[in-house]
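Attaching a single structure in structure tokens format; questions to follow.
Note that one protein chain is taken out, while the other chains of the complex remain in position.
And then chain A:
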Amino acid sequence: MAQDGKGWSRAQMAERAARELQDGYYVNLGIGIPTLVANYVPQGMTVTLQSENGMLGIGPFPYDDEVDADLINAGKQTISELPQSAYFDSAQSFAMIRGGHIDLTVLGAMEVSERGDIANWMIPGKMIKGMGGAMDLVAGVRKIIVVMEHCSRNGDSKFVPECSLPLTGKNVVDMIVTDLAVFQRPETGKPFRLIELAPGITCDEVKSRTTASFEMLDPA
């Protein structure tokens, strides 16, 4: 969160991303802040969570006496099933991801470029863990939301003119939720527009902490 209680906390960023959910959506949530989005599904709305290791309908963490080693999410955490859950193999799981059957994914990122490129899998020179399912998700899911801190620990903008890190996907991001603001673009190829500011944050402040170019908020 930004200093002086300004801006959004991690939970509030997740809550803001959850406002993009719609009734009936099938959704894949990445590890970290994106996982918190599940806590903010609006009342009365049915959203089905997909886990790319082969499950639709992820339930909450199990009670201690219900833990089952055969039932985990893509982060390898133990989970539970719901009455409507379905299991399938990895090829089927990624067929639904790559075939455009998943409505929305929320992912973390190290960098997003003003042209919608995303980098979140590799830092050259450091140990490389692999991309897992991230490249498939950004290539196949209908709407891609990135939730990330606006700046890195040393204060550098993570919303940049051009990614410096190896890409996960090119021209794929639809919306960016940071601790300072929300950016959206109506379609790939169009510029991002600042559409919302976190509490206590001004347009000028966002501009001064962002190296990417973007269109400004419509005057209210």
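By definition in this document, a residue touches a chain if its C-beta (ideal position, glycine included) is under 8 Å from a C-beta of that chain, and two chains touch if they have at least 3 such contacts; residues count from 1.
Basically, contacts and distances are computed from a predicted model.
Enquirer: Out of "PqqA binding protein", "Capsular polysaccharide biosynthesis protein", "CoA transferase subunit A" or "ATP synthase subunit b", what name does the UniProt record list for the absent chain?
Expert: UniProt lists the chain left out of the view as "CoA transferase subunit A".
Enquirer: Out of A:L29, A:L71 or A:A212, which touches the unshown chain?
Expert: A:L71
Enquirer: Which residue, A:E20, A:D136, A:D174 or A:E205, contacts the hidden chain when the whole complex is considered?
Expert: Candidates A:E20, A:D136, A:D174 or A:E205; residue touching the omitted chain: A:D136.
Enquirer: Considering the complete complex, identify which of A:A18, A:V112, A:V146 or A:L167 is in touch with the unshown chain.
Expert: Once the missing chain is taken into account, the touching residue is A:L167.
Enquirer: Under the stated touch rule, tell me which residues of chain A contact the chain that is not displayed.
Expert: So the residues of chain A touching the missing chain come out as 51-55, 60-64, 67-79, 81, 87-95, 97-98, 117, 122, 127-136, 139-140, 166-171.
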